[in-house]
Each structure stands twice: as structure tokens, then as C-alpha cells.
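For this view, one protein chain was removed and the others were kept in their places.
Chain IDs A, B, C, D and E follow the sequence of writing; residue 1 opens each chain.
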Amino acid sequence: MTLRDEIPAIELEAFLRQALREDLGFGDLTTRVLFGEHRRVKGFFLAKEDLVLAGLDLIEMTCRLLDPVCQVNSPWQDGARVPNGESIAEVACDAQALLTGERVILNLLQHLSGIATLTVRYVEAVRGTHARILDTRKTTPGLRKLEKYAVRVGGGYNHRFGLSDGILIKDNHLVLMGSIKEAIDRARKHAPPLMKIEVEARTLHDVQDALDAKADVIMLDNMDLPTIQQAVEFIGKRARVEVSGRVTLDRVRAIAETGVDYISVGSLTHSAKAVDISFEILP
Amino acid sequence: MTLRDEIPAIELEAFLRQALREDLGFGDLTTRVLFGEHRRVKGFFLAKEDLVLAGLDLIEMTCRLLDPVCQVNSPWQDGARVPNGESIAEVACDAQALLTGERVILNLLQHLSGIATLTVRYVEAVRGTHARILDTRKTTPGLRKLEKYAVRVGGGYNHRFGLSDGILIKDNHLVLMGSIKEAIDRARKHAPPLMKIEVEARTLHDVQDALDAKADVIMLDNMDLPTIQQAVEFIGKRARVEVSGRVTLDRVRAIAETGVDYISVGSLTHSAKAVDISFEILP
Amino acid sequence: MTLRDEIPAIELEAFLRQALREDLGFGDLTTRVLFGEHRRVKGFFLAKEDLVLAGLDLIEMTCRLLDPVCQVNSPWQDGARVPNGESIAEVACDAQALLTGERVILNLLQHLSGIATLTVRYVEAVRGTHARILDTRKTTPGLRKLEKYAVRVGGGYNHRFGLSDGILIKDNHLVLMGSIKEAIDRARKHAPPLMKIEVEARTLHDVQDALDAKADVIMLDNMDLPTIQQAVEFIGKRARVEVSGRVTLDRVRAIAETGVDYISVGSLTHSAKAVDISFEILP
Amino acid sequence: MTLRDEIPAIELEAFLRQALREDLGFGDLTTRVLFGEHRRVKGFFLAKEDLVLAGLDLIEMTCRLLDPVCQVNSPWQDGARVPNGESIAEVACDAQALLTGERVILNLLQHLSGIATLTVRYVEAVRGTHARILDTRKTTPGLRKLEKYAVRVGGGYNHRFGLSDGILIKDNHLVLMGSIKEAIDRARKHAPPLMKIEVEARTLHDVQDALDAKADVIMLDNMDLPTIQQAVEFIGKRARVEVSGRVTLDRVRAIAETGVDYISVGSLTHSAKAVDISFEILP
Amino acid sequence: MTLRDEIPAIELEAFLRQALREDLGFGDLTTRVLFGEHRRVKGFFLAKEDLVLAGLDLIEMTCRLLDPVCQVNSPWQDGARVPNGESIAEVACDAQALLTGERVILNLLQHLSGIATLTVRYVEAVRGTHARILDTRKTTPGLRKLEKYAVRVGGGYNHRFGLSDGILIKDNHLVLMGSIKEAIDRARKHAPPLMKIEVEARTLHDVQDALDAKADVIMLDNMDLPTIQQAVEFIGKRARVEVSGRVTLDRVRAIAETGVDYISVGSLTHSAKAVDISFEILP
Partner (left out) sequence: MTLRDEIPAIELEAFLRQALREDLGFGDLTTRVLFGEHRRVKGFFLAKEDLVLAGLDLIEMTCRLLDPVCQVNSPWQDGARVPNGESIAEVACDAQALLTGERVILNLLQHLSGIATLTVRYVEAVRGTHARILDTRKTTPGLRKLEKYAVRVGGGYNHRFGLSDGILIKDNHLVLMGSIKEAIDRARKHAPPLMKIEVEARTLHDVQDALDAKADVIMLDNMDLPTIQQAVEFIGKRARVEVSGRVTLDRVRAIAETGVDYISVGSLTHSAKAVDISFEILP
């Protein structure tokens, strides 16, 4: 899997231009006062902890915006497990371009690889069960596509990308609608042909209502393990089941073993630690 | 401290518009299929853990973009410690506007409050010492001003906002320049009148060179505690001293007690966990 | 149904600003050379043929961009059948603002009402059958949300808004995949939880393959009426059925009577004639 | 005539990027779930009815935005009459790029060729007379330059591109000005050196006033044929004459034979049917 | 004449937002470190030399972007001659907003008033003659509409706003076309109905060719006074005459007295000195 295959270059470049502008402000002052001449140098990005790589293409794309003839080589692909101490990629490039672009590249690479690395841990924790790890819309504004890509790199699956690619009736909708039945009926009446309907259930009673109204997917929200187990058994094959709410690495295996279809994990995108990567110019 | 005082509304609104568009995609499908009519409802944002609030103004600004007559009330201000279970703010607003804007607000509020909450812990850890906690340029692309604001809310100080508001000669610059002396001399020659010069030092020998070249600030990079102590004593009042590199909550007090001026902490912005906040519509 | 309920004002205003700029170029020369002074005038938009109204809110939104205190009144709502000779809306506004904004308003109102008017004819043609009239992605670049709104105003339903809100395996995908079965299997494996899968079928044999692979929706592409009838009977309740390809007003009723679920009509958006509306300033 | 000669590539590419983004939304889901690998394929655009081609360059420009090494070959040029069943252009390109870009290309090519095809019919209808077929400002917001290019491709001429490249005093201006004479006098006083002045006339009396005030061009608005004939004879060589309002293919020849200089036809751009073009990937 | 009457607010605000962002960079650091609290203050813009005012509306528009309830009062209008030492406008506004917006306002007000002040001198120099003072396309990129407005404020007239609102055949076109006659013939054949044709003439021979080809306007380029006189007499009423090239205040009256229609002056926009205006906050 590569970033360029999944997100059109025209979007990535627009995003990177904006990121560079944010960091540049009025321009790279340090580089300007230090260097009068251009020269080509080599450098490499170094993994400073074990990590799952995500966002490799960003190195070349960012460098090329600053130096169109920049060369980047890497033995890895996104999804690779790069051990601490290994070089992620080597670049041969104009020195000023590297010094100017370095921080933007690192900020993104560390963040996305952090998400992929965390996702892998969840995916491995449920290995052998039927459950899929899903992301959520709890992403950083402006980075949703990138963060959801990193989840896929880590072996997770994407839930909705936004408000327009799925019907998910949540607690706040239900407060306003009165009943699960009425909500699902209305949604089905206006739903586009290719959209399933998911509804949040807080109790087994809600689950019953959702099944009666023929929800396609039922989200068990913040239930404890025994209730989840009961719900899964009660639902049977009549709907898909998603578990959501405060899922942790400690707890995820037990949830998966109840037989649910999906487990969504907000912390994949909103609380993954950045992994440690540095950039070193060769003398 | 309020966000509106620190970042012009014209910038915040442009950012929020982009964030809403990212989440909306082709539009809020669930809300559209469920609700035919507009109606005003009340709801509140609820702290689900103890947190330091940052970004309160974003609630009103986002809601107003979707419903210009939306009302938001809060007993808190940014910087307040909001206990678990307390309401952060109450809103009276068009129901569709709330359902549409909720996720963008929560994503930002949880992220910024997460940064402020973490920053407070660092600031408290060094209380009583001379040291200031600084952020870095290790921020999320697109959110730098907001994240650096959250650091200030938490009692931290901002280092550079980007490449143009400070001269910081880092290791990669030095690889290309040959010597610390030459780098500082050249920087001073071209530096604008209001810019100090900071240089990275990896050894006590580097510190000596930096002092000889009259650096204004010396960054001790990844040094162990005894070396930091030696460096601080050696430097005396001749330059300001910053410590950088893998600073943790466990270690930060000891570093501060060596007498350094600044301790910069990348994880404030690149690895702060989101705090837990929910939004509840009232029946 | 009103435009403002369905598309956020922040998007509509950005679109209208761009439309005004396109028409203004270097500025409204005629108005500038003729009028030195501002004055308030009244005017009205006049239906010059029977039409189904779509886009009423655009009058006020456009005028307000040019004169923030402009007043617009209308006895109609989107979806109303306005007879030839009736006033659609009255405006009281700065004269220059009206003269400058008139063309943009008319171009949009005539186009969207044209789509709604045509859609109503299709919807009425299938009245009493089970079939829903769907739009397609054959829209005018830049106007998709508006055109799809006009289809809803006319009583039609929206198919996909774009490439991201549905899985629709078309002929060109199948050419590359080899078999319908392989395509659907792969799609199901990677599909997000809330997405159904639709596949194009050109023959009854394709329909059989699609059913075997458990497609959620089967699109009968360019089939003649007897074949559609056979397909519908063969499929039974096992999948939803969409008919697509050269659907005309003459033929749509017969198609609907075969019992299909959806009939998609590209010409609703790519070939609807503009209805005739004029704008008259009162002396 | 080629699009690239007439509209700078920097504008066309910005427009196409926006069109692709509109269709992509969160990304091309179908293509992503179906294809893991990139591969080069061939395909062709097929005329499914007789048409006059307009917008050929858009095929290559759109494909190149998605696959910079895409190859496009065509035996045709804009303005060519392509018969039903002929290939318009062949492409050799990355499969994903084609599947992703296909709809945007078709939507534009069908729309612009539809305009060119209709324009040719009007131009041929007046062949041998003195009259030129003009377009109007009744265009689709966002597409004016493209639509006006398609009119030229079809042998028509462009009237104003917007409010800034001509002085055209219309009925609504006259309502506010009082008299044709006063309006033209004022316009002449402030008109830039290279601008002629056109005025709308609804009666022969208006024509007289316009001539007295030395209008450069007189627009006969919604007049019947005998009145047009009278006006043309009365005006002689003293001004250019444009006919406007509800011009149809049935009526245009008779109008032209009265000796008018220009006949403007709004339906060229606001009501042209899309021509039928498909895209086929080769196995 | 006011700016708001001549350039739509939506354009001016977009321009001012960009100007503020350019100056703000990462934010107004000085104001932020100095002031914790907001407070309302009064201040005034002071003419520090005699000047012709242009751009007054920019004060209020800029302030309102930073403080929506800012109040601005002025006894003047654009075009007024404000003597040295007079207050141009008084503002009552949030202190931070004023400190942040001051420089952008002054930069524009000084520049536009500089252009208006210089234009008035040219206009007065030709008073009583038939000649009009024209501007050119020699403007500052990004500011053309504003600069051309300032020329009108000073009593000058606008030539073309850009490449699309006039046909002006210049020397470089003629090099490529071969002859003036061929160029004008071709231009007339394709010219839109409302466009006149102007051609550059370097010699009396060129003037003869231009007249033969029935140019509407003839531009005498860089001719000396006696040649201009000869050309004017030779042309008579057969075409309008523009003089262009190194026109100075010393020379402009003599040129005007030859009887030419237009004198275009590039230095109005590319070399006008800024007038001196300061902003003073009241204690």
C-alpha cells in the first residue's frame, strides 16, 4: 500500500504546500542567513524506535515541492515494521530544500507512523477472532484522509469518512426523534440506494428495538462485557454488531471474543503517540 | 486568556470552515434523512475526566457558522480546571447545526484541552525553579497556532512559531557549515536587528565554541543530567540555556533544578492524549 | 424544503461569491458609468412559463452579499408550482446591487428550476408504481450539490453524490476484474460497514452472477423492456433493482411497471432546459 | 481551434482540480476496494451520436492530473463533426486514474460538445446571410469561459464575457435612468476609450431615441418579425443591430434575412442537451 | 465617490484579509506580549502633508474585520483635498484591533492617496483642453482595481482593466502580423460587438495605415510634439487619438494642447510616491 495509490497527488500536494507555508512563515531565516550557495547533499531518515511505517511517499512529495530533482530511495513500503536504528529512506537533494522541508516531513511521518503502529497493536490483539478494528471520525481537523490511511496501513478498517458516507443514528439523534423505530423508518425512507443504516443502542431494550426496525448495523455503546455478550447472542445473524466506547488494548481481545463484527477505537487517531524519527544530513 | 484575543477571528473562521467541509463531505446525510423541520434545542458539553480547558471560543464560533443566532454560555474560561462530570458550556441552537458541528468542535476541544492538560503537568513539575517549559515546532500540520495557544493556556511558553521568527542553528546546519563559530558569525552578519541566535550543542566542547562565538542561547541537545549540570555552571550568565530531547515528566524536575532557562518538550504537541468530552442534547 | 436547510450557508456563499466574481470580471461597467448615487428600488422575479421552483434562497443570499440590508419576500417555497405570469419573489434593495447580481441569480434559478420541473414530470410519470426516480453523477462540474438538491425538490431521489459514498461496480471495472463474482467478493472484503454493493449487469447471465455473489443492488444497463421484466422476476426479493440507460419520459412508465426499485435518469441534470424567468425593476 | 490555445492551462487545471475534488469526495471508494495494484490499460472515448466536438484537450489535461505519464491520441480537433460510433480519442493510462477521472471528463465533454453541436445548427441556419450568432451571459456559473469557447467552436461569436467588457444598457437600467438619451449620454461621458455602447429597444420609438443619442449598437428586444424588419430599414447603417429574445431554430433564418447584424441566443448555453459519449476500457 | 460603491465589498474584504495575514504572519507578537486585556480606545489618522484622499472606506473595512463593532467617523470623502495637519478619520475601536490593523490601513491609504494626489496634478495641468488623462495596465500586481479607482478619484479615466476589455494592437503584435492593415482587418473580423479597436502608431506612415484600416483609436507612441501635432491634424475626426510614452508633468500641457483625446500616463500607478499619513492613539 502506498499513499499515492490511495490519495490523489493533487490533494496531497495542496496539503503539503499549506503545511510548508505554515512552517515557513516569512521564509526559512536560519537557512537564508547561513547559506549563500546551493549544493546537493545526502541525508537519511532514521527510525529511533521500532515502528510501523506510514506516509513514506510524503518524503519525496515534500522534497520535490522544494527541489524538483530531489532523489529519494527507500527499501521499505508503508506497512513495513522498521526496527529502531534503521534508515527509513535516503535523500539526495538540495541542502536548503532539505533543511526547509525536514520538519514538515517529520511531523507527518511521526504522526502517521504513530497511528499505524498503534493500530497494528489492536489488530494483533484481536487476531484469530472475527472482529475488525475500525477507526472513527475522531480525527485531527485537516488530516482525516491521511489518518484514516494510516489506520488501513496498520491493518484497521475505515468507518465513515465524514457525515455523507453513511447513516449512523446516534444518541443525540434519538433524543430528538423519540424512538429508534421512528428514526430507522424515516432514515430508510430517504436513504440513498447504497447506504446501510446503523443505530446506537445503549441497552438490550434498544437492541430489541433496532432489530425490530431492521437496522443493518447495531452499535453497542459503552456496554460492559456481559451485556455485549448477551447482545451478540440475541442479535445472531440479524444485523452486524459494532462495539464502541472506551475500548483499550487491555480490553479489546475480550470484546472481540464475544463475536462482534466491528470494534471502533477513537484513540487510534486522537491519541496515538508520535513515533521517534530523526533526519540526519551526511557530512 | 481567550482564543479570540490571541488569534484573529478571520483566521479561526477560515480554519473552522475547512474543518466543517472536511467532515461534511457531500453533506450531513443522517441529519438530512431524519429531520425535515428546524427546531431549537439545548445541549451541553460535558467533561468526562478532569481536564484543563483550552479552546472554549471554538464552540461558539463553530456553531455560529452553522446557525448565526446560536447562544453559548459557559461559567469557565480557557485555563480553568474543569472536573470530571461538569458541564463545560451550554448551547441553545438549531438542532441540525448542533448535530452537524458537534464532531468538529469535540475533535478540537479534546485535542487542545489535551495539550493544555499535559502542559500544566510539566509546568507544575518545575514550579519553584527558574525553568520555563517551551513547546517546539513538532506540531500537527495546519494546527500550529492553535496548539501553541493551548501550550500557553497550560502555562507553557512558545518557542519559534516557524522558520521565520528565530535563528536556530541545529545539528544539520552545523554538518554543512563546518564549525559552530563560522555558523554563528555568518548568522550574526545577516541576522535582522531583532533576532537572537541559538545554537545546538551536543558536547561541552560545543558549548565552549558557542560561548566563544557569543551565541545568545545554547541548546543542550540530548545530554544526560550531569553534563547538563556542568554545562549550566560553565555557561553562567554568558548565555541563556535550553535543554531539549526526550524530556519526560519523570525527568523534567531534575533538569529544571540544574538551573537551565528553558526546557522544550515536543510531546506537548505531538503526543498529548485527547481528553474525554461529550456533547449531550437535552430532550 | 429550502436550500438553506440542506446545504450549509458557508458553502453556498462561497459558491455565490465565485459566481459573482466570474460575472463581474473587472466590475460592473454599465452600472458604474450610469449611476453615481445609491438608491433603494423594488423589483420582482417573474415566472415566464409554468415551472417548479428550486433555489429560492439564492435570491436573498446573492443580494445580501451585495447589499447586506436587502429585503426579499416570496409567497412560495421550493417545490411550489409557479404558474406563468406570477411573481416569484419581490426584492427591496440597493439598485446597483440588483443590477449587478441579477444575472447570477437568474442563471441559477432558471437552471435549478429547470431540473426540478423536469424531475416532476418523471416522478409523475411513475406515480402509483413502486419505482423511485434517481439522479446520477452526470452533473455540471461545480454544481453537483445544487443540482442534486433540485432533483429532490422535484420529488426524485439522489443516487451517489460522488465516488466516495457508495460502491458501484461498473462495466469498466468488470473489464479489469475478470468476473462479477471476483469483483463483488473483493469489494465486500474491503467495504466499509455502512456501504452496500451495486453491480452493473448487461445480460441475464450477469444478473445470475450478481445474485450468486450476493450483490445488494443490481443495475440493469441498457436492457430492453422484456429483458428488464425477466430480470425483475428472476431476481425477486434477492436484491434491489435499478434500471439505467437512455430512460426517456415516453418509456419511463413502462419501465416502472416492471416492478424495478430505481430508475436513474442522467438527463435530469445534464440536459434539463432552463425555465424562463425574468427580473423587473419597478419604476 | 484548441482549448489550450484559448484558455491558459493554469486556469483549466485549477478548474479540473476542483471538478475532480467534487466528484472524489473522500476518495474513489469502488476503485480502492477493487484494485490493489496499478496497471496500465487502454481505453477510448466513443461518440454515441453525431456530434460537433468541443473540449478535446480536457481528456489529456484531466488524465495528466491523475497520471502524469498518461498518453492521449485523437485524429480529431475541436470543431470536427464526429459521427456516431467513432472513437473520439484513445488513452493509455493507469487504470485507477482513468476510472477516477472518467466521469469528470465525460460530464464536460458531453456538455461542451452539446453546446457546439447546437451552435452549429444555428450558424448553419443563417448561412449566407449577414447575421452572426452570438451567445449571452446566460451561462452556467463557473463554466462561462468554457461554454463561450464551445460557442466559438460551433462557429458562433461571443457577446460580453461579463459585466466589465462592454456597456449594455438594458431595460432595468432604463427604468432607473428615465430616458434612453440620458442613459447613453452619461455612459459616453464615462466610457473607457475602447468601449462601444449598446442599448435595448423595445419599440420603434426606442430605436429612434437610441439613434438620436448615437448608440453604437441597438438591441431589438422581443420584437416580432415585421417590427424587426422596420427597425433594420429605419436604422440603416447608423448603428449595428442585435436581435435578442426567444430566438428559436425555426425562427432564426427569418430573423437573419431582415438584415440584422447579430442574433443572440441564450439557449446555446443554458439549454443545450448533452451529447452522448461513453468511455470504454479495453480488456 | 466611495470605494464601496465601486468595488464589491466581497472583493475588498478578501483582499484585506490577505493583506492582514501577510502582515500578521504568526500573529501580532508585540501586542500579545504587552496586553492581556481588551479595551476600547480612540485614535485618528492624520494627514502629514497636503493630499487628495483615496481609500477612506478601507479604514472601516479593515477595522471591522478585526473588531466588528469598531466605529469610524470622517468629515471627508474620497477625492477631498485634505490639508497637512488635518485629521482624516477618527476611530473608536478595540486597542488590539487598531494596533494590529494600523499598518495595513496606512500602507493602502498612503499608496492610493499618493496615486490620487499625483493624478490631480496631471488633470489640473490639462484643464481647459479637450484631453483626458488615462491610466495604463502598468499597475502593481494584485492592486489593479484599487489603483485604477484611485486614478478615477483624482479625476483621471481608466483605460483597459486587463487583457479582456479592449483590443489594443501594440508594437509587438505588429511585428508578428506584418502590417497594420492585416492586423486591424483580422481584429475586426473576430471582435466582439462592443469592442473598439486601437492600434499603436510609431510614425505618420503608421497613422496613415491605421486610418486606411479604419482603426477606432490611434495611439501615438513616443512621438515628439511636432509629430503629434501633425498626426492630430492629419487624423481630424476620423479616429480618436491617444498619446502614450514618457509623459511628464512638464510636458503634458503642451501635448494636450495639440488636441489629442487621451493622454495615458504609466507613472500614475507605477511611480506615485506614497503620501505621508500617520495613526495616533489618544491617551
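Keep this in mind: a contact is a pair of C-beta atoms (placed from the backbone, for glycine too) under 8 Å apart; a residue touches a chain by one contact, two chains touch by 3 or more.
This is a predicted model, so every value here is computed, not measured.
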item: Visible chains that the absent chain touches, using the contact criterion stated earlier; value: A, B, C, D, E
item: Full-complex contact with the absent chain, from E:Leu46, E:Ala191 or E:Leu204; value: E:Ala191
item: Per the touch definition above, residue among B:Val217, B:Val243 or B:Ala256 touching the missing chain; value: B:Val217
item: Given D:Phe15, D:Phe35, D:Tyr122 or D:Phe161, the one touching the chain that is not displayed; value: D:Phe161
item: Subunit B residues touching the omitted chain (full complex); value: 134, 157-161, 164-168, 190, 192-198, 216-217, 240, 242, 261-262
item: Residues of subunit E in contact with the chain not shown; value: 15, 18-19, 22-35, 41, 43, 95, 98-100, 102-104, 106-108, 110-111, 114, 137-144, 161-173, 175-177, 183, 186-187, 189-192, 195, 266-267, 270-271, 273-274, 279-283
item: Subunit D, residues in touch with the chain not shown (by the definition above); value: 1, 5-11, 144-145, 161-162, 164-165
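Keep in mind that, in the parts below, only the chains that are shown with their structure count from here on.
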item: Set of chains whose contacts include both subunit D and subunit A; value: B, C, E
item: Self-contact between copies subunit C and subunit D, residue sets same or different by half; value: same
item: Whole-Å gap between the CA centroids of subunit C and subunit E; value: 44
item: Subunit A and subunit C: spacing of chain centres that average the CA atoms, whole Å; value: 33
item: Separation of mean Cα positions, subunit B and subunit A [Å, integer]; value: 22
item: Per-residue overlap in subunit C, given as positions that touch at least 2 other chains; value: 24-27, 29, 32, 100, 161-162, 164-168, 190, 192, 195
item: Chain contact graph, described as a line, ring, star, complete graph or other shape; value: complete
